[in-house]
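The complex appears here minus one protein chain, its other protein chains still in place.
Labels A and B are assigned to the chains in the order they are written; within every chain, residues are numbered from 1.
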Amino acid sequence: MGSLIAQILSVTLMNLGSLRRRLWMSLAMVLASAVVVAILLAFLAMAKGFEETMRGAGSSQIAILMREGSSSELSSAILQDQVNLLSESAGIARSANGPLISPELYVIVDGIKKSTGTEANIPLRGLNKTGMAMRTSMRLVRGRMFTPGTNEMIVGEGVLREFSGFEIGKEVRFGKNLWTVVGVFSTGGNIFESELWADIKIIQSHYNRGSSYQSIRLQLDNDGGLGSIKETIAREPRLNLEAQSEREYFASQGKQLQYIATFGWVISAVMALGALAGALNTMYTSVADRAKEIATLRALGFSNFSAFCGTIAEAMVLAVAGGLLGSLAAYLFFDGLNTSTLGGSFTQVVFRFEMSPDLFLQGAILALAIGFISGFFPAWRAARMPVIVAFRHAA
Amino acid sequence: MSEDVLFQLKHVSKGFVKGKEKISIFDDLNMSIERGDFVAIMGPSGSGKTTLLNMLGGVDQPTGGEIWFDGTRIDSLSESALTRWRAENIGFIFQFYNLMPMLNAQRNVELPLLLTKLSKAQRRKNVETALALVGLSDRAKHMSSEMSGGQQQRVAIARAIVSDPKLILCDEPTGDLDRGTADEILEMLQLLNRDHGKTIVMVTHDPAAAKYAKRTLHLDKGQFVQREIVA
Partner (left out) sequence: MNDLYLIYKNMTRKPLRLFLTCFAIFIAFLIFGAVTSLKTALNSSVALSADNRLVVFNRINFTQSLPIAYFEKVAAVEGVENVTHLNWFGGYFQEPSRQIVTLAVDPESYLRVYQEVVIPENLKQAWLNNRQGALVGEKLAQIYGWKVGDRIPISSNIFTHKDGGYTWEFEVSGIFKGDTEQYDTRQMLIHYKYFMETQTFGDDWIGWMALTTKDPSLNEKVAKTIDDNFANSQSETDTSTEKSFNKAFIEQIGNIGLIIFSVVFTAFFTILIVVGNTMALAVRERTGEIAVLKTLGFSSQRIFRMVLSESLLIALIGGLSGLAAAWLLVEGVKTFLARFLPNLILDSHIAVQALLYMLLLGLITGLLPAFNALRLNIVSAFNRQ
């Protein structure tokens, strides 16, 4: 047994030693494997970053209510009477100041994207003190809170990162109205950081919304709270609303980019087939190139299993080298890459590519799979190489 | 110049530069080969016999002197003119046969005919004749990997004669074969020379092979060292 391992080891070392003879083919295989792994990682990192941004936003303790049939805050409409009706409902947590209920407005304004220099949609959210207090993850990074009743606003870190002109102290014009940026807030990297926040009363008046709103957020008193809210809505015909937990809402919005992960896996899988064809070529060339060596070793008494393992090992080494290279490239190019795209409500969602260890694991598995498959069949051929080849004349 | 002279080398010199050194292979080499001759060129390794053969075949060119073939001076021809000249006048037989591995015997023999304007039927007839001459009519469809060394060399001979060249050049044609097979091949060359009037120049280091030729030239350090010996 010990001798078998020694055999495999020496055959492997010989194979690797002769790599220089097949430099270009070997490099081609490394490259092929690198590209497939890099592509996979790029797509996964993108999907992961988007998912994290969406997931972090949703709390199961907060319910979000919109008009029936509205798929997003943008298209929903809610009247003041409905807010009043609802605030009496059971299931809402209460503080000394009354029920924790936050009617909110959501309008879209234009900002200039730094990356392209073109206009893109940013949500401007109007909310009151309760709404602000409900967002426990929110903290001011710089500056101060807007003063209610004035044209002041605070901007999310994501907006600051991706759009120009939102630094503290800057004046921003939306249509006729001039706003002043007084603070920068963070919500721990989730989707709210892609928004601008201002006083709801001011937005209602600037955008002719009277006393209407677009969504209601409310703090639930316990885990059964959402059920009570739904009961209230079912009982009261004037409440043509739909309630869901904030977590559910953002999870469904986050699904949007899930197709990117799927697309990434499909593209990588198809690409992997192409790369596999290239890798197989490399390994068959390697076996043909070493035919005489293999046969000679066999003639000397080396087992065909060692010839098999030596070839597999060579393929694995090349594929894994490619995998490492691809991971490194993906990490350097994509990790932390800031980007933004159109989210569920026609507005920009700012997020970061996120390269987590489990993604690298998936990349490593792919590289190993390429190595094993591309090594297996040529190794089979190597193992069955007739010893007579050793005695044949130069081919 | 006699009507019968096919090949004539006049004051031919050949050298090459290796690093700073100038190495001379031949200096003032003279020889002539007549139609219907069968010449063996012998000599130790490095004596320049392969270089000589390459120059005769128009594959390599001399640095000085003149090479005349059948009334044409060939050492000053352009590469493309030389290529055409080779296709028309020379048949080659190599030590390692050099058959195209992806073609069968018949196709290998037909290869030089692609360079002629012969009709399809004519080409097939020529191939059949050449294969019959080397005794391989029954192996026409075999691939080179399915044939022994001697058989492969016979296919190579058929390929060399199929376009009816004026001269056949052989580079160690038996160098890779055992004695018995080598004798068969040499007898075949002799037969081509004697009965079909083919002029043959053969480079070899095997004295036994040289005996089949009409005469042998001994090359050493770029010079013919002995007078011609009539076999």
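The rule is simple: contacts are C-beta pairs under 8 Å (C-beta built on N, C-alpha and C of every residue); 3 or more make two chains touch, one makes a residue touch a chain.
A quick note: this is a predicted structure, and the numbers were derived from the prediction, not measured.
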**Study point:** Partner chains on view for the chain not depicted
**Key:** A, B
Study note, to complete from the structure: Out of A:87, A:180, A:304 or A:339, only one touches the absent chain, namely A:339
Point to revise | Listed residues B:69, B:92 or B:212, member touching the removed chain | key: B:92
Revision key, fill the gap. Logged for chain B, residues touching the omitted partner chain are 54, 57, 59-60, 79-80, 83-88, 90, 92, 94, 96, 98, 100-103, 107, 110-112, 114-115, 159
Review point. For chain A, which residues lie in contact with the unshown chain of the complex?
Key: 24-25, 27-29, 31-32, 35-36, 38-39, 42-43, 46, 67-71, 74-77, 107-110, 113, 115-116, 118-121, 174-176, 207, 240, 260, 263, 267, 270-271, 273-275, 277-278, 280-282, 284-285, 337, 339-342, 346, 348, 394
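Definition applied: only the chains that are shown with their structure count from here on.
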Check your understanding: Quick one: chain A and chain B, Cα centre-to-centre, how many Å?
Key -> 71
